[in-house]
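Here the complex is missing one protein chain, while the rest keep their positions.
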Amino acid sequence: MDMTLPAVNWLSVLPTLLLSVTGMLALFWDIWMKDDERSLLGWLSLTGIVVTALCSWLLWGQNDVESFSGMFALDAYAVFFHLVFCLVAGLTVLMSLTYLETAEIRHGEYYALILFATVGMTVMAAATDLILIFLGLETMSIAVYVLAGIWRQHLTSHEAALKYFLLGAFASGFLLYGIALIYGATGSVQLGPIAEHVGAQGSSPLLLIGMGLLIVGFGFKVAAVPFHVWTPDVYQGSPTTVTAFMAVGVKAAAFAAFARIFLHTLGAVHTDWQGILWVVAALTMTVGNITALVQHNIKRMLAYSSIAHAGYLLVAMVAGKELGGAALMYYLVAYGLMNLGAFGVVVAVGRKGEPHEELDDYAGLGFRHPALGMAMTVFMLSLTGVPPLVGFTGKFYIFSAAVQAGYIWLAIIGVLNSVVSAYYYIRVVVNMYMREGEAIVELPSLRSALGAAILIAAIGTVLMGVFPSASMSWAGASFLSLG
Amino acid sequence: MEHPHAAEVAVQTVSYLRYIVLFPLLGVVFNLFLGPRYGRQVVNWVSPGMIFLAFCFAFAAFVQLPDGGALVDSVYPWIYSGALHVDIALRVDPLSGTMIMVITGVGFLIHVYSVGYMAHDDDVVRYFAYLNLFTTAMLLLVLGDNILLLFVGWEGVGLCSYLLIGFWYTDDEKASAGKKAFIVNRIGDAGFLLGLFLLFWSLGAHGVWTLSFSEIAAHASVLPVTTVTLICLLFFVGAAGKSAQIPLYVWLPDAMAGPTPVSALIHAATMVTAGIYLIARMHFLYSLSQTALAVVAVVGAVTALFAATIALVQTDIKKVLAYSTVSQLGYMFLGLGVGAYAAGVFHVMTHAFFKALLFLGAGSVIHGMSEEQDIRKMGGLRSKMPTTYGTFAIGCLAIAGFPLLSGFFSKDLILEHAFGSPHGSPLLWLIGTLGAGLTAFYMFRLFFVTFWGENRSDPEIAHHIHESPQVMTMPLVVLAILSLIGGYFTVPELLSPLYGHEHPHVSPLVKYLPTLLGLGGIGLAYRLYVQDPPFVPGRGGADRLSRQFAGLHQLLLNKYYVDELYEAAIVRPLLAASDWLWKVWDTVVIDGLVNGTAQVIQANGSVLRFWQTGNVQTYALSFCCGAIVILGYYLW
Partner (left out) sequence: MVPTSYHLILSGILFTIGVTGVLLRRNIIIIFMSIELMLNAVNLSFVALARHFGNMDGQIIVFFVMSVAAAEVAVGLAIILLVFRGRETVNVDELNLMRW
């Protein structure tokens, strides 16, 4: 039998390989490592992530061709997301270096799992084949299921892992079914041929149902209403750093694949999915913000806030085209920075055995720890969308894209939502500055990896808001590489 | 009326306008990061110093301003989104030039005064950081060349106002005042943002994607009148929130909980005029819509009279001044609403002088009286605080419209336009004129009760009454001089390139009646509060009047029960609805759905088991419902 090996472009999987190798190294090193040396694993992971980020950076725009017979493409779009994932994973690892101590999580596989989840994300962003996207999604999800339950001392963590796992697997079934139907409608699972088929023949009932199931599957991962219900429980129960990683990384990866499939591959039939996403976006923003108003647990509040932000991101998807796509990518970075920062502060406020996750625990924080208070204020204001922070410019890009695409009502719903959202974000600030709190005896030190993570997030939040044009044009160029 | 086309204005590019904003910002950074290390002495110099430097640059810009032209400083490109290009660009024209002079000038005086006022407060570094931040944001608001930059300043001043009201955080009442200010301003912001997006979209529909003022002005005429009206009204909601007009004025009197110099700077001289500035800046839109102008004028006039009546009976020195501010802002809106933009802005300036003076004077009194704010426990301060007394008198005369002082010129100009302008009406004039009489009365009531007569405070406090230190009295003297001569700054002529030049000719009766009523108000105050001893039950004309009209007195004393009305009509239903959504929707509807489905399919299902929340299967059900709806949409 005559077999020809497909031309393999190893450069296109270099970032993914680097992360995998680092993950495996971390896993093996852990076997003969003493308990008190575990933080070395964190530094190893961080090194791997930084090297991966540098490689991805160097590969930007170098490698636009598809490889592995059209299953994988490290185009500028993928590189952009690789860098986002490296940023998210890097900040998560920095935060974990402090957090694992206070939360008393002593499992070496923690860092390896973070790295493997990141591997899955990079595959999702770069894959140009539905099955590869599915594999990336599962690689990421399975690692995150374990991470959610890694806080073994806490029953809530078990429960979060179980809920996430059951519902995640359930949603994967829908996603996979959608892939099967699209395969049935177009005869291919590769994005290129699907796009050609759809462009030539338009939609068919089978394709429509397949598309609907994909929306359901991705809707779960990005926490869009009504597929969002797992979010608060899982975010609340998981270890805080994992929550941060989930809220930002998983969402970004899901949007990377979601946008590649819908904005690019299925772009020719956008009239068939924009209506649905319009409704989902409006619902997601509104339900997320309204429910967040009555929360008292800060992680739960941030979970609802992340639902609301998924809504804003969906607005960008509805707006579509270059503007919407670029706005989506820019806002994902913005959201990542301010949300990771906020979770970083949550980590800093927690102590051994006392997570301090209630809003009341933040009373007076602004006076007892001015630096931490100021950082949290910046993150909360940015999440609200107060100018000139990155949350404002990001939202403005999104709503401006929506208006320019003719979706004035969606923009108005979004604007009203962000006005309402101020109430619960500012409540955190009010708690920090306008109420007397019980003195927490042990004040968190910010001269640590955690402090560095919060500082990076805060500086990013301010600078990207004041000088947004460079990153925005970069996002635009990356989106255009989709062709 | 014909306005010169904005694009034809001679624009000169300069690169120093940025320093007007940067110096106060530098002050913020210094206070936040180095202030705690260097301590009070250094901060006391740095913070006012930065404002003074900003004042110098503002003055340079003002002097260099070409006749009828503008200075523009494009710092860097900011937000580029498709066809929309927004730059960080600052613009000084006669309007923003006037505003920055007031903000940096009066702001500097208030900073200096604060050095004395806050001398005994431990948190002076944080205080100055907020004050500098406020000045930065306010300057950005008036200098911004596009609506988005204006909005940056708009949010910034709101935030600082909020932080400064709650400055002494331990006091619950102050924190809740901050909350009230926040919510009301959020309503205003919603109006502002909706107006912004509507304007953006409707201009875009004609192929013009822009947020820059000059380009909007150049293309505004393509918009249909109903759209313009809607946009103007939405912006007016924002303006009414910021500038405390009916029905959004409720936060301003409560905001007096903050330190007094803050009230002077933010809640009297600068931030509350942001709404006036917004409308004056967007005048080309308002001039296109009769309806919007009429709404502005009516709301302004009604607020002017309404707030003045409340001020008649207040006994807290700062509350009187707060309602007086609301009332004076009403006059400014009245001016804008009758198309007399220049007169409105003129009054912004004179009001900044005399109201800052009055607030700082009140602060000096409160300082001297060991934090007492109740005027019933004051009296006879004339001899003990001579400088404060003299300057306060000038402030009162100015606000009462005493001939040849600053308030006389600006307020009379507004009222003449209210009568004689094509957008005006005699009724608006009448309301404003009545308000002018009341203003004179309540201000002199305050003045006589505080400074004349016998001292009514506790002997212990009376013993300590002292004049404030020079660092506090000097700003008072400067502001008093400005209040005396402010009317001769020819702001309307300065602004004529923007708003045209016209002066309605009205009969002498219309022209002089407000002044006469003002003098009458002063006389009545003298009769009731000097000839009769004030606040002695059963004696004196004021007491007799309040007993004769007991119902009215109660109504005024309780500020028309507006807070209670809002509580009953808005806050409580809102909370109830939120509670309902949370409890009923989540526990009954969602769970009930699960419950019902299960009962049908699984007859032996225990009811209670399904009432539990946090259940994976509830979540899976919600998920499936979503999937079914989406698939249903595609199948049918």
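We just call them A and B in the order they show up, numbering each chain from 1.
Convention: a contact is a pair of C-beta atoms (placed from the backbone, for glycine too) under 8 Å apart; a residue touches a chain by one contact, two chains touch by 3 or more.
For clarity, every value in this text was computed on a predicted model and none was experimentally measured.
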Contacting the left-out chain in the complete assembly, out of A:Trp43, A:Tyr183 or A:Phe367: A:Tyr183
Among A:Tyr145, A:Tyr312 or A:Tyr397, the residue in touch with the chain that has been omitted: A:Tyr145
Chain not shown: contacting residue from B:Ile103, B:Ile231 or B:Leu621: B:Leu621
Hidden partner chain, residues of subunit B it touches: 582, 586, 597-598, 601-602, 609, 612-617, 620-621, 624
Absent chain, residues of subunit A that touch it: 131, 134-135, 138, 142, 145-146, 149, 152, 155-156, 158-163, 165-166, 169-170, 172-173, 176-177, 179-181, 183-184, 187-189, 232-233, 236-237
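By definition in this document, only the chains that are shown with their structure count from here on.
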Centroid distance [mean C-alpha coordinates] between subunit B and subunit A, Å: 41
Interfacial residue positions of subunit B with respect to subunit A in the complex: 32, 76-84, 148, 151-152, 155-156, 159, 163, 166, 169-170, 174-175, 178-179, 182-183, 186, 189-190, 193-194, 197-198, 200-201, 204, 209, 578, 581-582, 614, 616, 618-620, 622-623, 625-627, 630-631, 633-635
Subunit A - residues contacting subunit B, complex: 162-163, 166-167, 170-171, 174, 205, 208-209, 211-213, 215-216, 219-220, 225-227, 229-230, 233, 272, 275-276, 290-291, 293-294, 322-323, 327, 367, 374, 381, 386-388, 393, 396-397, 399-401, 403-404, 408, 411-412, 415-416, 419, 422-423, 426, 430, 433-436, 467-469, 472-473
